[in-house]
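Structure in structure tokens, see below.
For this depiction, one protein chain was excluded, whereas all remaining protein chains were kept in their positions.
By letter and in written order, the chains are A and B; residue numbering begins at 1 in each of them.
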Amino acid sequence: MSDSVDLDDGSELLDQQLTSDRMVVTSQWSLIWYKFRRHKLAMIGLTVTLLIYLIAATAGFLSPSVPSKFQPKFTYAPPQTIHFFKQNEMGESEYFPHVLGYKTTVNPESFKRSYVIDETQVVPIGMFVKGEKYNFLGMFASETHLFGPIDKKHPFYLIGADRLGRDLLTRTLYGARVSMSIGLVGVALSLVIGVILGGVSGFYGGIMDRVIQRVIEFIRSIPTIPLWLGLATAMPQDWPAIWVYFFILIILSLIGWTEIARVVRGRFLSLRTEDFVMAARLDGVSEMRIILRHMMPSLFSHIIAAVTLAIPNMILAESALSFLGLGLQPPIVSWGVLLQDTQNLRAITQAPWLFVPGICVVVAVLALNFLGDGLRDAADPYS
Amino acid sequence: MNNRKKPILQVKNLSVDFPIHKQTIKAVQDVSFDLYAGETLCVVGESGSGKSVTARAILQLIVNPGKIMQGELLFESLEGAVDIAQLDKKGKQIRKIRGNEIAMIFQEPMTSLSPVHTIGHQLVEAILLHNDISKAEAKSQAAELLRRVKIPNPEQALNSYSFEFSGGMRQRAMIAMALSCKPKVLIADEPTTALDVTTQAEILDLIAELQKDEEMAVLFITHDMGVVAQIADRVMVMYRGQKIEDGLVQQVLEQPKEAYTKALLNSVLKLETPPMHAKPDAKPKTIIDVKDLKLQFSSGGGLFKKPTLVVKAIDGVNLTINEGERLGIVGESGSGKTTLGRSLLGIYPPNEGVINYTRKTGEIIQIEKANKATLKSIYGEMRMIFQDPHSSLNPRMTIFETIAEPLRANTDMSMAQMRDRVQFLLEKVGMPSEVANRYPHAFSGGQRQRICIARAIALNPRVIIADEPTSALDVSLRHQVLDLMLNLQKEFGIAYIFISHDISVVRYFCDRVAVMEKGKIVEIGDVAQICDAPQHPYTQKLISSVPRPDLKYRKKPLLQTTMAYGDV
Partner (left out) sequence: MLGFIIKRVLGMIPSLAAISVLAFIVIQLPPGDFVTTLVAQAAEAGDTIDDAKMAVLRQRYGVGDPILVQYFRWIGGILQGDFGYSFEWNQPVSQLVWERMGMTSLMSFITLMFIWAIALPIGIYSAVNKYSFGDYAATLFGFIGMATPNFLLAIVLMYISTIWFGNSVGGLFSPEYVKADWSLAKIWDFAKHIWIPVLVLGTAGTAALIRVMRANLLDELNKPYVEAARAKGLPEVKLILAYPVRVAINPFISTVGWVLPTLISGELIVSTVLNLPTAGPLLLQALKSQDMFLAGAFLLMIGALVLIGTLLSDILLAIIDPRIRLS
């Protein structure tokens, strides 16, 4: 009877072709994966995201130093290049990985320090070197770094140093840990609030739904950053770093849950009127089983997509708050905290590598958005 | 009839492809036909036959990624013969033909008009596009057109928006727009499918009347053999993108040459020849007894506001359903038939009235007052089959899980017992038992409906409420599903409440019929009495509006000769 769109004709035939092969016994997740895989950008997003989280988890091992190690004589030291070969006394090239040290000159008028690469200072580097102590995966102490200077006192700044002569590469890698985890944990918290309120709103409807909808509408109509800032002022200045971290988390998720709630409610509303849910009810299935067995599986993929799309917003929000000085504070290292240094125009003209954490934010947010978009498109493989 | 040797439109070897996901779907393959002035050519086929694509190809209106691969579309335009297939689909030449010489009306009157422009604006635009006249003249012409399509208060209607009109009125407005430039050809793509049967009759009459006035050729796309029998001069049958056969309507309907046409007609005609209907028992045992049922829906209320809109969905219904009978509930959209069916299951609580259900044990339960536990126990005896087999099966559960769900909820069967039972049920509905591990997307509409039936009979029910169970299916599948339901009744003695808008399936399937209009039952009686000798004026109108696939009910004269068409 349906011949409403021309394409109907086509998809009907396609349908029959699909049914003939292995698709007949594939479950929803295989179908979602099948659909997701066709989305190239999403696959790139997935790879990059996994890579970033892997890096964040093993930041201690991957980075050549530790974030707190400072060497004031290397303030804003520029990036070094890795050389793999060195000419020995005989004039032959031999394998000898190293970087070159710095010669410092101070301009007598402006007292501005500038660095020149010093060809005579050879800093030998290697793999699995002993360096500063750190905690691997937060479980056991280690001194072994994937790569770094053989002698930990030598300068080694692959992407440059900051104002206190700290290694920016190390700090950026550690920053990934905080920035990426705040996205993940914050979203977990939003998820709990969002699923409960969105679920109640969508499943029961009525007065509860209307009240929750009003609250969501209201929260979404408030500019978030002023509100976050306002809430952040409630934080006592003398709190330890970990408390600040969780406080910021809570503030972010207090506002971030609305989108997840919206998705959950929308899905619940449309599922509630779905014939197969009515059929289950007429089968005599209990309310609990209807929610868990009949509705949840089709909600799941949508929730995952919504959650993935919420993480980048959390990351952006954290970086903005910390940038303004009302979020995380040093000594916590997050990308937003690192970007505080870029507020000084003089500093960035002298040390443009201070933008590197910003690039990381953009890459991470892009990757998560690609991933989330792909997930959302694949979330309903039956459409 | 005059001698019209030359066709106004010749379609030669038309092929249309849709490249989708690395594969190409051949929607239309090598289709040829002619269209003559003043005649109605019906293109008939099931979904997926390519009939719609063929129609759209004539004006190069195929949506992406569809493409005309080959063929000629020779049209006798005002400016001489032209091959439309060769024209640029966004070019000036084809635009001069569209709307002006070949006009088109569509299936969805609800969405075929712009929601943000007035009817008048859209009409005037169409007139000015092809006529060099002033805006005021165009406006008066537009009003005149609305009058011709019998829209009341044409001047006022010009300033109305489409959402203020009913479906039938919108389709009239669409027809007015199509006729605005006196086209030589009207392509009508299932223009009445989305409409109620009484509205359909009015629209068909209107098209026929206008066609006669304007000597217009009509290419009418439909899936409904009844419509074909009533309006076609000639018929072309399509299947899977190919033309199966064509000819005068009496030839194709009465002496079909091809096997597919025969099969298609058989499935239609089978519905016209009902099986033996059960003789009513002298002392029928009542299962469900409905008294003075009233149910209102309200909407438009806010957080603190009272609802502004109240719809009386059911307005005082009395009804009894007896053991083992097949009761049909017939009505047009909005008549309240679906609501009635669902309220019998306690899904919608009524505002007034009583629904008494007599259990096997003789115990009488008032459904409207029953609590959840009682209702749950009744759900094993009263089951439901839904209209859309696509949405009534959870796509994320296997067939076994779906059919076993009522068993799990209502019995203490072990896993092995459930497996056996599901296998038994699948065999009963004519499905191989190995499908149990598959997911619903592996099945066609007809197969899915069989699975839904298996779920419905899983608990040996006494009553099944079937809400339009065949209307989402192609006609060739309908009687198969109905026959399956009949066989199951013979075997298990199930009573059916069969809700439908389609008189032909009701006539085929039901013993007794209740006709609903605006929430009331206007007439109830034996199927023969309702269908052949209706008493109530509404029933009479309803029955007479149904286009029968039988030429003896045809009002329009038949063309007697094929000679007029040269080589046919």
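Everything that follows uses one rule, which is that a contact is a pair of C-beta atoms (placed from the backbone, for glycine too) under 8 Å apart; a residue touches a chain by one contact, two chains touch by 3 or more.
Computed from a predicted model, the values in this text were never measured in an experiment.
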In the full complex, displayed partners of the excluded chain: A, B
Touching residue (missing chain; options B:11, B:57, B:126 or B:375): B:126
Which residue of B:54, B:112, B:261 or B:447 touches the chain not shown here: B:112
Which residue of A:223, A:240 or A:331 touches the chain not shown here: A:223
Full-complex contact with the absent chain, from A:31, A:260, A:290 or A:339: A:339
Touching residues (missing chain, whole complex) on subunit B: 59, 61, 63, 90, 92, 94-100, 103-108, 111-118, 122, 125-126, 129-130, 161, 163-164, 174, 177-178
Touch list for subunit A against the chain that is not drawn: 4-5, 218, 220-227, 229-234, 236, 312, 316, 319-320, 323-326, 339, 342-343, 345, 348-349, 352, 355, 358, 361-362, 365-366, 369-370
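Operating definition for what follows: only the chains that are shown with their structure count from here on.
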Subunit B to subunit A touching residues, read off their complex: 18, 20-21, 23, 25, 27, 47-53, 56, 62-63, 66, 107-108, 189-190, 193, 221, 223, 240-241, 303, 345, 347, 376-377, 379-380, 383-384, 386-388, 391-397, 405-406, 408-410, 437-439, 441-444, 452, 455, 471-474
Contacting residues of subunit A [partner subunit B, same complex]: 1-19, 23-28, 31, 207, 210-211, 214, 274-276, 278-280, 282-286, 289, 293-294, 297-298, 382
